[in-house]
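With one protein chain removed, the remaining protein chains of the complex are shown where they sit.
Letters A, B and C name the chains as they come in the text, with residue numbers starting at 1 for each one.
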Amino acid sequence: MADLTTGTLGDTLRRNGVSRRGFLKFCTATASMMALPPSMVPVLAAALDNAQRPSVIWLSFQECTGCTESLTRSHTPTLESLIFDHISLDYHHTLQVASGHAAEAAREAAMQASAGKYLLVVDGSIPLGNPGFSTIAGVSNLQILEETAAGAAAVIAMGSCAAFGGLPKADPNPTGAVAVRDIVTDKPVINVSGCPPIPVVITGVLAHYLTFGTLPELDQYSRPKAFYGTSIHDRCYRRPFYDKGLFANTFDDEGAKKGWCLYKLGCKGPMTYNACATVKWNEGTSWPVESGHGCLGCSQPDFWDAGGFYNALSIPVGDISRTASYAVAAGVALGAAAAGINRKTKTEANRQHSTVTVDDLEKTS
Amino acid sequence: MSKATLERGLNAFREQVDAPVAAFFSSCVSCGICAEACLFYTETGDPKYTPIRKLEPLRRVWEQEYTLVGKLKKVVGLAAPVTDELLQEWQELLYDSCTLCGRCSMVCPVGNDIAYMVRRAREGMVASGNSPKDVQAAAERAVRIGSPMGIKYKALAAQVKHIEADSGLTIPIDVEGADYMPLLSSMEVINFPEYIESLARIFTHAGLSWTLCSEAFEATNTGIQIGSSDIARELVQRIVDGAEKLKVKYVIAPECGHAYTSIRWEGPDLIGKPFPFKVLHILELLDELRASGRIKTENPSHERMTFHDPCSIGRKGGVIDAPRRLMQMVNSNFVEMQDHGKWNWCCGGGGGVSANTEAEALRLKVFKRKKNQIEETGADKLVTACANCRLVIEEGLEEYRVELPIEGLTELVARHLVEDK
Amino acid sequence: MNESMDFLLWTRGTAFDVAVAIFVVGILIRLFEIISLGRAANLAAPKGSEFLPGMKTILTRTLPEGGTFKRQPLTILAGYLFHIGLLVSLLLFIPHIELFRETFGFGWPGLPNPIVDAAAVLGIVGLLAALWNRLTNPVMKLLSDKEDYLVWVLTFLPLLTGYLAYHRMINPYPLAMGLHILSIELLLVLFPFTKLMHTFTLFLARWYNGAMSGRRGVES
Partner (left out) sequence: MNTLGPSPHPFEVSATADPGYHNSLPLLHEIAHALRLLRLKGTTTTLDLSAIPFGPGDERLLLECLGRGEVSAKLEALGDSHIWESAYPGVWVIEHRNSCGERIAFQVEITRLPSILETRLEDIEEGLLALQRALANLQTDKSV
């Protein structure tokens, strides 16, 4: 893994015995993944052939390793692996054999060797409440991130924790968790949100970086538009049911069996931007909505605190029924008070009435 | 001697705001539809005559005295106050250009009874001294002399004597225990004595016991027109006293619009107790007599006739079908105006407007609507049931150089009674 | 950092609670304010009853009298267009019904989205026509004060933001949704203290009108 020999991706592939048709096939798949039009395949092929081998450092903070799982599980040797074979993953404390000081030494070596050029991938959020909440080799997450980010070309925040603070940040956020973007402000940060994120997204980002030497176009949340450009709702195959007003009301009713829209069961598809509906999960087998469960909105900021998972999106976060009941009680009390004041004003006016006679008709001048 | 002041006016406005008024003001969304129901707007095209706008002074008092936001606005000085200048400016709108016809109240999409509010707003105008001089003078005559036109019982007695001599009929005066006590409007005494003769003819024909009351013959009530319940109460009380003294069972309102409103609807509320007698409009009585067969008519006229509904009797009084049945009885060629019954257009002289010379030019201008309505029917004769409407229409037609005879429905019925019973 | 999502959560949380509370309390205060002013007893012998004619007028005033329609077609058409558009969008859009179900414990069937969408467009067109009418019709122009324009804006914004959010014409979606909810909260907060109250008081007003006519034997 610490092989720092330079070379292009084309070299790597050919060394691995990849034919030109194989390479074209690979480029076709990559273009498809990056949502590039098929006409871009030759451009992609030419660029990838000459792509340089980048160094990657992967840091994990307050996280559950789900992101790493998502990325590495069952995907060897795959498209991702081709890319990953090409990159130099110089530090990943979950995956690497080395540990402790040896591992940290590897990280520092990579940082020095490729200063200003390496990509930094981060999963997990950073606790600001107390540096001791999460440390590696006795060094706080914050310190490691600041040090490592300083020499990075760009930072990829992998997963909703790194991108938005995620689960650790859920109310009341006991560790004072923050996202990478809250710490790293002077470098490009690409958020690859999701809990976990779709693995090909990171491959796509790397492919883009390798191909064009730049970062892909990003949305408002610094997420690659190619994957996060459309909402789950807009790409959902159940969308026609939403439009027709056909909804599942429970998880076992006729509507659910017929595959109707899950909006009423709390699907957060309309406000969630991700590529699940087309890329799907588990080797393209299925995805949450297809398997009968609404989208949780895991690629959106604060999804954990955005009201009940099983409440329709239009339902407010709080207990609106209770609020309304209290308000009715308060309204009746205040209304009675207002009524009392009005009656007093009116009674007083009646009391002050002085009878009008024909002698009073002219105005006092 | 007390005088009208702004303070008294504001207090009167405060008194006049009740739940309906508050509900009405809360509901207005300034859609302007009421303007289309008001002949003062349709005939002039001047938006200042939009009915709901005429209530601005009362609206301000409501908002500033009876709503939370209005009170807050007043505290921080954001509320536009009701001033003497405002009331002066609004006098024209609340008096000269409103006949209390109530047509706007019928079209308001949110259901605002605008005429109801104008009637109430006038209380504040009177108390603050912003009522028309002419109507003030009429009120004074009504209270001091007994009639807004200044006539006294002496004048009526002379007319009665004259009619009795001419017709050979008897007109009972102050007969205790009679069943029916008809009231008269002073216009009938002076301009249309035929009405008194017709009454005598009808009561005699039907064989009913009736009497006029020398102390309470005047039905008109300037207090209602100017908008002072205190004055109106005094005038209603005279009628109640007279009726109670003679122990009559029925008081019959004459062919006069606002008189019906005052004695039939506002009267009991003004004196604070239900009447010990029943109040009927003369047309209601005639229709009852027709239905029970007590009066019989003959030789229905073939002239093309149309009927003008006096607003206070029709739209605001519910006497709508009776005149139609009576017209059918005596006329075989009856034709309706396009908007009739509860949708009738006002003659333009109700609600004290005809007594107000300052309003004359405007009144004649807006009469165009009635003139057109009448002309569209192609009628040879106009029948109505209000002496005031009759005078206003006569004047209006003259202004527009239209020749058309006008008759009261009571007279028309009386003329067709079967002679020898 | 996550401004739009924080904003959405705020509008769906605290702000919504506050708005609903002000709305409910405000409406009750207003209704109490009105009804407490009372109505003098009617001592004149009635020609008809009050209750049923009042109820009837509540219904009949929904339709314009023929002559009025001929003279003010735009006022009436724009009024219908926007009221129907607004009510259909508000009451028959499934996400809204879910909100009512959550609040009141019961819901009702909704309409397919394209129909609601069309209704919203009609509502928007109706409101624009109503504004144009207000600015050009001499009567409405004279009658209208700042409040009339304020309530127009308050009514227009939810329809507009709802339409934009549904069609994803504002990005990101949480911002669109947040703006939509905020516009409704604005409406809710100012509702009890503006002419928007007519939504509730018109029932009182129409009833009083019908009842007062009814006792005089007139259908109003």
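The definition used in the following text is that a residue touches a chain if its C-beta (ideal position, glycine included) is under 8 Å from a C-beta of that chain, and two chains touch if they have at least 3 such contacts.
The model shown is predicted, which means the values in this text are computed figures rather than measured ones.
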item	value
Chains in view touching the one left out	A
Selected from A:Val43, A:Ile136 or A:Leu246 as touching the chain missing from the view	A:Leu246
Which of A:Ala29, A:Val43, A:Ala113 or A:Ala170 contacts the chain that the document leaves out	A:Ala29
For subunit A, residues in touch with the removed chain	18-22, 24-26, 28-29, 32-33, 35, 38, 74, 76-79, 82, 235-241, 244, 246, 256-260, 277-279, 283-286, 290-292
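Everything that follows uses one rule, which is that only the chains that are shown with their structure count from here on.
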item	value
Distance from subunit B to subunit A - Cα centre to Cα centre, in angstrom	76
Centre-to-centre distance between subunit C and subunit B (centres being mean Cα positions), rounded to whole Å	38
Inter-centroid spacing, subunit C versus subunit A (mean Cα positions, whole Å)	38
Junction residues of subunit A - those touching two or more other chains	338, 342, 346
Multi-partner residues of subunit C (at least 2 other chains)	29, 33, 35-38
Touching residues (chain side subunit A, partner subunit C) in the complex	164, 179, 181-182, 219-221, 231, 234, 242-245, 247, 263-264, 270-271, 273, 300-302, 305-307, 311-318, 320-321, 323-324, 326-328, 330-332, 334-336, 338-340, 342-343, 346
Subunit C to subunit A touching residues, read off their complex	1-2, 4-6, 8-9, 12-14, 16-17, 20-21, 23-29, 31-33, 35-38, 94-96, 98-99, 102-105, 110-114, 168, 171-174, 177
List of subunit B residues in touch with subunit C within their complex	17-24, 26-33, 35-37, 41-42, 45, 47-48, 50, 52-53, 66-69, 105-113, 116, 264-269, 272-275, 278-279, 314-318, 320, 339, 342-343
